[in-house]
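Structure, as structure tokens:
One protein chain omitted, others in place.
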Amino acid sequence: MSGENEAGAVGQSIPRLEVREKTTGRAQYIADMSSPGMLHGAILQSPYAHARILSYDVSEALAMPGVVDVLTGDDLGDGRMGAFIKDEHAIAKHKVRYVGEPVAAVAAETETIARRAVRLIQIEYEELAAVLTPDEGLANDAPIIHEHLDDYIKVFPAVCGGNLVSRTELSQGDLDKGFAEADFIVEGTYETPAQAHLAIEPCGALAEMDASGRVTLWSANQSVFRVQANVCESLGLPMSKLRSLTPRIGGGFGNKMEAHVQPIVVALAMRTGRPVKLILSREEDFECVRARHPMRVRCKTGVRNDGTLVARDVEVLLDCGAYGDDSPGVLGYSLLMARGPYNIPNVRSVGRLVYTNKMRFGAFRGFGSPKVNFAGETQIDEIAEHLDMDPIDLRLKNIVATGDTWMGGSVLASCGLRECIDAAREASNWDQRDLPQTPGKRRGMGVACAAHISGLLGTGAIVRVLEDGSVALNTGAVDIGQGSDTVLTQMCAEALQVPVDGVSVASPDTDGSPYNWGTTASRVTYTTGRAVVGAAAEVERQLRDHAAEMMECSQEDLELRPGGLIGIKGVPGKQVSFHEISLRAHWRAGGPIVGHHTWVFDQPTIDPKRAVAHGLPFPQIGVYSFAAFVVEVEVDEASGKADVTRAWMAVDVGRAINPGSVEGQMEGGFVQGMGFALTEEMVWDDARLINPSLLDYKVPTTLDTPHELHTIIIEAAEPDGPFGAKGVGEIGLVPVPAAIANAITDACNIRLTTLPMKPERVLNAMEQAAHGS
Amino acid sequence: MTEMVTLRVNGREHPCRAGIATTLLTVLRDQCELPGTKRGCNQGVCGACSVLVGGKPVRACLTLATDCEDREVTTIEGVGTPARPNAVQQALIDTGAVQCGFCTPGMVIAATALLEEHPDADIETIRQGLSSNLCRCSGYRKIVEAVSLAARRTAS
Amino acid sequence: MMTQTMIAPETLEDALAAMHAEPGSMALAGGATLVAMMNAGLVEPNSLVALRHVDTLRGTRQLDDGGIELGAMRRHRETALETPFKDGQTVLSYAASQIANPTVRNMGTLGGSIAFNDPGADYPAALVAANATILIVGATGTREVSAEAFFVDWYTTALEAGELVAGVRVPAALVGSIGHYEKLARIAGDFAVASVALQVTWSGDSIAAARIAIGGSGPTPLHLAEADDMLIGTGADSDALSKAGLLLAQAADPVDDVRASADYRRKVIPRLLAKAMREIAPAREAA
Partner (left out) sequence: MKFEDSFVVAASPANVWRAITDPGVIASCLPGCEDIEALSPTSYRAGIRVEVGPIKATFRVEVELTDQDMPNFVRCITKGEEGTRASMLQATSELTLRDIDGASTEVAYDSDVSVTGRLGKFGLGVMKKKAESLGCTFAENFRVQVEAA
């Protein structure tokens, strides 16, 4: 099929649709937008971690020439937003809960004036004792960060109280029996730090109100629909009064999924009646958007002497920060992934999420999984070492396969993990490895496996045939740079056998696009792809109806032909074009051709016959992609600095709709995971984040990144997936810290349990090992 | 206090207002209507604001507008157009090395300057040359390969 | 604040006059450091004196005694690549080639960089190892200060108000001596966690002369003649190296910050010194 199709159909590495505008600087991002009469916004951030707001004095700021409006919590109603727990106002109200929290905002004629004016706002605070760690938050006498937590609306059966936001537990089998059957047990405690998303584009928004009082909002986001929901909830606005749109997005990774400054910008636009744009500085973006959760994982695994894993007990403690955001989901997901891709019969994973007076933590590529993966996958290596077994052989002995169940009981309809492991093993020459040895350096190789979901929540697609026979696709899925516009267009083109440039893709718009929960959770290819395929099928049905009438034949005699044609089987010259059909539909019979398909992922996470769940925030989530990574590192003996020199990433994506984009996701995920593993950490001095800048927070450059990044695509087709596809957005990051840690162990005979594995930690461990022996 | 300065950008004269602390980046974006040059960090680290001044790459965020009066400034808008991309841009288009695109203008400027100086740049030279520019999406490999392709194409 | 101006004089005299006329004015060289600090709101100069047109700050002069005089406006890139350096003077080009990244090296200047004395910067230790002197000009004339005396405290130099760095004089290094700059940073282009700058002269199998300076480990580059002496006459064996390294580590006064803890910085000083010696072994064999 693909052989005779136009270039660009499914399976082809076509360039991004918007690549020309991006390479030539013409792509428009939120900071590049403007509107006539536009004001500029700026925020004032809280200097306190936890304080009651006693009073505001905005007179001096308002008196400054060029200042049009000052917004504080007093100007807002009681509306609160939150993905799982509605605990957050558009701007701090009554209390501030972290250093850097927006506590007031100004709209002024220029950005410079706005930024000067916020400093003239006087706020009287009563400082309260702060909670800086989850352990402190759980203490009996801890200050309470949200006094009204019990009254907040929650969208899941939250087990909460005090500073405990959520306690979630999953279990299957009999844990005690499992550990009793084990010949030995390994256990450890693992700590991972906050990581900044650091999309190179800082967050921002532009809103304007029309004469009828309706607001149009453009913003850096991962879901125009989540933006609409958050703004309307926090400002008490009917959703019909807000239209949410997106310009090009300069990267997301999770931080643009829920709201950042959009509610503030909408409030300023509504109060002033003028367009308002607010772009955060890099430092503000660091301090008040969101970041990856600091997490502590206790992991205990029971094993038989033949290498069979029989029991695992995992306990996680997650720092929520000041607001719930996506955190209950992150907690639940980390527990769902805690067993790893292994058939361990007796498992319990339990976690607690605790409010602290730090910035809110939220969704970040991997969604909790990279941390439990780091614990679980380094522990597998520890077990292999104990058994004197090859770590890959140990994994192969225990991995899941097609037809097996995931933790909780959902059945794996496709699983290419074994193929991934075999491919990575072969490509890296794992079994005959002969690593180059450089004086002063130690080399090692490590492996880690991972899985990640592709399916959850609701999605739709609308496909229309325009008068000239070209096709218009509208899904509401925001392309944040990962390439979904291109991939969805390829699917649509393939389904209708038209060239890619015969399909236009609409920019998401809450006025005109079908609902899409968001570009997150590696879900767009799978969930939105299914909607596209469904909508295209509906269009094809309508086209066939017309064609049958036009050519006076029966439906069964018709076939879709490449290039936008429907012909009669076996009769080469006998065909009608989409153009002819569409003209007929528009002007004479049947009406314009519009196909749509919406659906919600409805496969239960938990099979009650197999597992028990308490406090789980998502009842329906699943469809797994798999990966096996082999990484080579080189550790400098003088400093303890570890560098990745080569990596092989085998990934089962079901079907690679655009193999080049799959590679892009894997390579980008790898390097972001490498940063998390080796250099990146947000550091607080008491309550204050001390490295909110690119001078102090370091992400890898070209010179810190290996050029030898090999992606190996495995295609274990998912029966329900669009053309067999599954998601690939996050899995490239998930196993990286564990694979690097295992390689460092191989190189230096040390085992690190805390990220990042910075030179200081590596060197200290090397010294300890040297003294110990 | 602001004063009038005339900047020569992409071959055109732009009369602009600039204060002592006004950077070239701000003037390009806000007054010259050239938003292709991006603000990522305003500290000279990320490289998204790279432009050519006198043919050499610099950080527009660390360059004061008033210090550019007699210098030729070239921005991303000046090195190629969607219809006529330069060799680096064409290679990025062809190899799928672009993801979110926010770092891309700076990356194109850095790579264009690099190839100007080292037309036969090998992978290592390119990695060195592009270490000025952060990309959070790609993992760099495809960008480095694209620039290498541009070098090979230019050579042949 | 209302008199903010930028002046771009063409002669050093005019530049100094402008600095003198407007107290609180600052000299603008490449901008890599100063503008970053202005953007962060850390410095707010009343006026700026741009030095770009002052040709006399640009030149490089070979001195009769084998020394080199480098103009303050020399870009890092030039120092890294267009090397007029001989023997151990190359410590400067090694250091320059590791400052930030190619674009910033294309902007930043020697004078601008050292005028700030950032403890993580690369030039200070290299200049001390090269036994360089800093040429300072002011209203009352020119003075020459040794690099060791020039770097005074955290972000503080011997520059008085109204004075400028005119250039740097690098004395001839001993014939056959080797220069090297060993930098440890979290990622490429970051400020140093710690660095070792050195000039070493071998005589057969033993060290005839050595000059070591440690960067990133205190308010100013750390140089101890005693540590240099510990290497002289030895074959740079691990014993001698670790003794000298430990002495330097004990004398270091590094910060505890996001780049590394003070303990770690002290710990790696002897290790970086040993590594630096190992790195120059091939050059030594070639010499």
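Here the chain labels run A, B and C in written order, and each chain numbers its own residues starting at 1.
Keep this in mind: a residue touches a chain if its C-beta (ideal position, glycine included) is under 8 Å from a C-beta of that chain, and two chains touch if they have at least 3 such contacts.
For clarity, every value in this text was computed on a predicted model and none was experimentally measured.
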Considering the complete complex, which visible chains touch the unshown chain?
A, C
From the list A:9, A:53, A:85 or A:99, which touches the chain that is not on show?
A:99
Which one, C:42, C:81 or C:175, makes contact with the chain that was left out?
C:42
Given that one chain is not shown, which residue among C:26, C:227, C:240 or C:269 touches it?
C:26
At which residues does chain A meet the chain that is not included here?
47, 99, 119-120, 283, 685-688, 690, 692-693, 696
Kindly note down the residues of chain C that lie in touch with the hidden chain.
26, 37, 40-43, 116-117, 119, 153-157, 219, 253, 255-259
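Methods note: only the chains that are shown with their structure count from here on.
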When A-C and A-B are ranked by contacting C-beta pairs, first comes A-B
Note: chain B sits from chain A at a C-alpha centroid distance in Å of 29
Between chain A and chain C, centroid-to-centroid distance (C-alpha), Å:
44
Which residues of chain C are in contact with two or more other chains?
36, 40, 101, 188-189
Note: chain B residues in touch with at least two other chains are 42-43, 128, 131, 133
Spell out the residues on chain B that touch chain A in their complex, using ranges where they run on.
29, 34-43, 45-46, 48, 75-77, 80-82, 85, 89, 92-105, 108, 123, 126-128, 130-131, 133-142, 144
Listed in rising order, the residues of chain A that touch chain B in the complex are 13-16, 18-29, 31-32, 197-202, 248-253, 279, 281-282, 480-483, 658, 660-661, 663-664, 666-672, 693-695, 699, 701-703, 705, 707, 709
Considering the complex alone, what residue numbers of chain C touch chain B?
2-6, 8, 28, 31-32, 35-36, 38-40, 44-45, 47-48, 50, 52, 100-104, 106-107, 188-189
